[in-house]
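A single protein chain has been omitted; all remaining protein chains appear in their positions.
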Amino acid sequence: MARYDSIVIGGGLVGSAVAYGLARLGSRVALLDEGDVAFRASRGNFGLVWVQSKGLGVPEYQRWTRQSSVLWDDFAVELKKETGIDCQHEHRGGVHVCINENDFAERRKYMEQLHIESGETSFQYDMLDHAELKKLMPEIGPEVAGASYTPYDGAANPLYLLRSLHAGLIRRGGQYFPQSKVTELKAAPNDFTVTGGGVTFNAPKLVLAAGLGNKDLGALVGLNVPVQPVRGQILVTERVQPVLSMLTIWVRQMAEGGLLIGESREEAGFNDATTPDVQQFLAARAIKMFPFLRDVRIVRHWSALRVMAPDGLPIYEQSKEYSGAFVATCHSGVTLAAAHAMRYAKYVADGVLSAELARFTNKRFDVQAAA
Amino acid sequence: MNEFFDLVIIGAGPAGMAAAITSTGLGLNVAVIDEQSNPGGQIYRAIESVSYERPALMKSLGDDYAAGLKLVQRFRASGANFLPQTSVWQIDGDRDVFTRTAGGTARIATRQILIATGAMERPVPVPGWTLPGVMTCGAAQTMLKSTGAVPAGPVVLAGGGPLLLLLATQLLRAGARITAILETPAQFGAALTHAVGFIRSPAYLRKGLDLLSELRTADVEITRSVRNMRILGDGRASGIEYDSRGRVGRVSADLVLLHHGIVPNANLALSLRCEFSWDDLQRCFRPKLDAWGKTSVDGVRIAGDNGGIIGAKAAELSGHLAALGAAHDIQRISATERDRLAAPLRSELGKHLRARPFLDALYRTPQEVAAPVDAETVVCRCEEIRAGEIRRLVTEQGCPGPNQMKSFVRSGMGPCQGRLCGLTVVELIAECRAVPPSEVGYYRIRSPVQPVTLGEIAALSDG
Partner (left out) sequence: MFKLPPDSGAATVAVTINGKRFDAPRGCSAAAAVLLAGDVPTRTTAVSGAPRAPYCLMGVCFDCLMEINGVPNQQACLIVVTEGMRIESQYGKFAVKA
């Protein structure tokens, strides 16, 4: 039996960020991962470090997201220094494009509400009409009504981030076990024995970061994790010369030159197929935003399953029955990666989740269940 | 166009053409789609224009090529709707076929699909293989068939497999000078276990010997047991260096033609999530097919080399059989009728398949060609990822398979969508993990399997 200080189940963006964070605090970490073909929400991530659309009605979420976006600056530098891998992090603000006047009016109301709810953290934003937007982005389409802008938004390369977190974990003495889907889990307070890939691991701390798999795993440690899949599809284009002047929602250009075009939100169960109707919808919307895209080819059409709680917020919790067992799920694995590595991991190491995460307790679902 | 067909055949090579002939003969409404302007596939490429305009070339290309003309003529007369210069970029969950031509995109509805997109040259990743002046043997054959052109300067053919010798004789007859042929070690020992099948196929045996004797007569130097091939040149190929039987050899050439067998061009079937299995002799993934070419996906069949390499004559027969299967599935003929028509085809097919295991074993791709040793060898041509990086990610970061590899280093993310790197990545990971390639798996392939613009996609929702 292999003994560690912490076992993290799930080698995606959440699991590897938490594992890296624990390792950098000196914990001896075993990171267990599935095989090469699995749902892996992380591979379908758009890669935004997005603040301006988060947390309407939930100021705690807005704060957690903003905090992560601030931590990201140092986080990216640290990962580059640690692993040599550049996550291509940019933090120069972002634009949420409003296709028509109706969207623009709705968006203005939305942003104003976020501003009011932000209180002393003072969420700042600008509404840009078509002419103002065109000054910043000459490539914007003539039909676009305008956009909202905040300086808080940024982006990174989700695949390089994942690779970097894995490399960083190993450099800090952590161990990565692929092809090790959990087949058995025996729990006692601060004492967890996990078998995966034919190997048995034991540690006083356990973190469930297995995405959609958290539901079943959670049940074994007294944690209710009611996550459901919400499908998202993304189109990827061939490489082109730099052409987008600003970071926008739904269409972004990666450092290599290819553009990502997203995204859909579908209830499709555990089906990660791609569909022609969404393909056509995404293409049409992208062309409306940036008419030059008409002649650009797509080389891939992805689909992945978001890990979604009923209210769309993260779930952070420690098991009451089995102290030392934690869960972390969200659908913004890149945005929150810095917070997961630099904050959440510390709470796990200390054995108690901070009050700032109280809003994300899974007890909020008990009320719903009782109702 | 939103027509409804009984059967859409993708690929107008021998399998596709045969299937079209049989299915139209049974009264099915059939469409045949091909990227080229004329039918023939790769093996009978340009056969109509060669036979009408270049009779001398027809002779140079040999009897096997000439035999394709009748098939093409029967296909032209069959009444199948032929859609040339058309690519298939997607097949969706409803089995609609999405096409693209110069005129735009279309969506075709059909009851049954037959994928007969054939094979492609297996990638031969050696140092320098991305230099201008390095091409596949198949490419040189295509130049010859479609234009009559031969290499202008010194040319070396390198690799393994019967096509190497066939191309050499075709080029010689067409007036080329061949500087050298370099053959990797043939696996005689392993092939012996399959020798009985081969000896019972005298046609194949005789063909091989005839080619060799023709080359000997023309004084073409054939070097055997070649290992460690590396192509030289700065900005352009200038020659090739190799080891053979303890000596280092070097040949100057401005054209190097590589070949090491062919493998199914599998991306379309993979995008449909057809089940595949690893063929260790042919060192490639082949779709799981029943006796009528049916895949694990409802309504989708595969015939010809796309189902695993079987050769042109066998491909033709498998095309006829797949068409019979399709016709029965849509209740156009009874099972009894289907089996009656199939019986002579099956027995003929059996004869052609007898020689294959021997050839596959004899010319099995050597380990060093399947999984390049030199760390600087480019594996993913599109993204320029080298063998050393791929090996390192397995040994140092525990990367278990090609999909994780793809997400970490971008191999397979370029326009060719893994066609030229996929097998190599699988073999490298398998070697580093010390497991068989069957355990490693392959890239998850998604549509579009051919390039299509955003405008072309958006236009589909208008029509």
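Letters A and B name the chains as they come in the text, with residue numbers starting at 1 for each one.
Definition applied: contacts are C-beta pairs under 8 Å (C-beta built on N, C-alpha and C of every residue); 3 or more make two chains touch, one makes a residue touch a chain.
Please read these numbers as outputs of a predicted model, since none were measured by experiment.
The hidden chain makes contact, of the residues B:L26, B:V72 or B:L255, with B:L255. Of the candidate positions A:V296, A:V327 or A:A341, contact with the hidden chain is made by A:V296.
Of the options B:G16, B:G261, B:G414 or B:G455, the residue whose C-beta touches the omitted chain is B:G414. Across the entire complex, the residue among B:A152, B:A343 or B:V435 in touch with the chain not shown is B:A152. Shown as candidates are B:S51, B:T142 or B:S296; the residue that touches the absent chain is B:T142.
Remark: the residues of chain A touching the chain excluded from display are 138-139, 238-241, 243, 256-257, 290, 292, 295-297. Taking the whole complex into account, chain B touches the unshown chain at residues 35-37, 42, 46, 49, 53-54, 56, 85, 87, 120-121, 130-136, 138-139, 142-143, 146-153, 174-175, 235-236, 254-255, 265, 381-384, 414-416, 419-420, 451.
Here is the rule we use: only the chains that are shown with their structure count from here on.
Centre-to-centre spacing of chain A and chain B amounts to 41 Å, using the average Cα coordinate of each chain.
Contacts from chain B toward chain A in the complex involve residues 90, 92-93, 96, 98, 107, 396-404, 407-410, 413-415, 417, 440-441, 444, 446-448, 451-455, 457-458, 460-461. Against chain B, in their complex, chain A makes its touches with residues 35-37, 43, 159, 162-163, 166-167, 170, 176-179, 235-238, 256, 261, 273-277, 279-281, 283-284, 286-287, 293-303.
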